[in-house]
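Let me begin by handing over the structure; questions about it come next.
All protein chains but one are shown at their positions in the complex.
Our next item is chain A:
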């Protein structure tokens, strides 16, 4: 059974449609959500994290309907969630913040709870700052603190919104290791703007744009869609969808090639740019006609 099954899910905020008719099944392993700002990534993750109810469609998480109190309580017992942004209670230390969330996650025995708090702090390399107040931590440390609480109790469903934002390369490497291990048994869903994180971690990628699923499949299949459309040249092709001068001095053209161009292997980023760019072109053509 899939951990998550969304069918025809829609969500609007006033007149703005955040999600329109999204259908998805997710099982164990790491799935990456990619998409421009406002594509609906955070809305999907909040629905999966039972922090938001869908307006339309059916949502099943671990076979439970999160609209019912018992259903969402069951889901929450198996859930780890790291939102994109959160505040922190004033005066709490790193340790007491994680301990606070662990109490809310029903770890009633203080001994085992504190041991678990130390375990997750160690996982994100924050054991040394456990007694420090959250207000005195750096932005990257706070980000890792939010991730640490999501790892409490080794959840079966891990929902992480922009987990690598604000982390330096070494911290991102460490986090990839932690998530890679979690993804061996749990269903991990991450949203990100970093295509390299998705390429490094995920088996599956879902590209969203304006509340709809543009692509849902294996990374290699998305990359292969860009085959034959990425070029290196000495000059810039004005009609290429994206073109930029690389560190070698040559120009990478994504889309149409200039005359002297040499075809190269596409990367996930190229495929993503083309997919979102093509969808925007289609939209423009439709509205013009």
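Points worth noting:
Methods note: a contact is a pair of C-beta atoms (placed from the backbone, for glycine too) under 8 Å apart; a residue touches a chain by one contact, two chains touch by 3 or more; residues count from 1.
Note that in this section contacts and distances are computed from a predicted model.
Only one of "Ferredoxin reductase", "Putative zinc-finger domain-containing protein", "L-arabinose transport system permease protein AraQ" or "Probable glycine dehydrogenase (decarboxylating) subunit 1" fits the UniProt record of the hidden chain, and that name is "Putative zinc-finger domain-containing protein". Shown as candidates are A:95, A:215 or A:272; the residue that touches the absent chain is A:95. When the omitted chain is restored, the residue from A:19, A:39, A:79 or A:137 that touches it is A:79. When you scan A:16, A:37 or A:108 for touch with the missing chain, the hit is A:108. The omitted chain makes contact with chain A at the following residues, 49-55, 66-69, 72-73, 76-77, 79, 81, 83, 85-93, 95-97, 99-101, 103-106, 108, 110, 114-115, 118, 127, 130-131, 146, 149.
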